[in-house]
Structures are given as C-alpha cells and as structure tokens.
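Just below is one structure, and these are the notes that go with it.
A single protein chain has been removed from this complex, and every other one stays in its place.
Up next, chain A:
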Amino acid sequence: MEFVLSAAIGVLAASGIWLLLRPRTFQVIIGLCLLSYAVNLFIFAMGRLWLGAPPIMPRGGFVNPAAYADPMPQALVLTAIVISFATTALFLVVIIVSRGMTGTDHVDGQER
C-alpha cells in the first residue's frame, strides 16, 4: 500500500509541476489542483496508513491512542482542502479577468 500511495503522490506531483511550468493559464490552474492533491495526500500520509481505524472515539472510558488513525494530519489536510478550493476559485477569476483585459490566456498577459 505504502509503495502504491507514494508512487501516486509522485505521479500527481510530477503532472502538477509540469503543468505549472506551462504557458497557458488553464494549464496552470489544472496543475495547481493536481499539485494540491499530491501535497494533501503527502501530509495525510505523514500520519501513516491505517485501515478501518478512523479517529472516532467511543463515548467516555479509556482511550488507546494506538488503536486510531492520527487525527492531526487529517485536521491539517481538511483545512488545506478548503484553502486550496478558495485559491483555485480566486485564481480562476483572475485568469478570466486577465483574459478579458489582455485578450490572451498566456500567463504573462501577452503572447510570446
């Protein structure tokens, strides 16, 4: 599982970075989305992989932390998902407005 997930992170990151370096705005926005998947999975995986042990507690009584997935990276990633949604939306609007103003969808606002 670990190998597959890390390979997946690698593939997502490589595709994302490649798109990030492209000249068209739409490519960059897709690249950022892919890169955010990769980074979110990476942070999430720092809590190690757990099967069938979601961090949902019984009510009261003794709690053995070793029996549950680490909630910390999950909380971080939840925040990261929301923020990457917000930045994607903002970036989308910026590229739309920039296209309206400059007449091109090149990242520099003019064709090279």
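Here is the rule we use: a contact is a pair of C-beta atoms (placed from the backbone, for glycine too) under 8 Å apart; a residue touches a chain by one contact, two chains touch by 3 or more; residues count from 1.
The working rule: contacts and distances are computed from a predicted model.
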Should one name the undisplayed chain from "OB-fold protein", "Autoinducer 2 import system permease protein LsrC", "Branched-chain amino acid ABC transporter substrate-binding protein" or "Monovalent cation/H+ antiporter subunit A" using UniProt, the answer is "Monovalent cation/H+ antiporter subunit A"
In the complete complex, which positions of chain A touch the hidden chain?
1-27, 29-31, 33-34, 37-38, 40-42, 44-60, 63, 65, 68-75, 77-79, 81-83, 85-90, 92-97, 99-101, 103-105, 107-108, 112
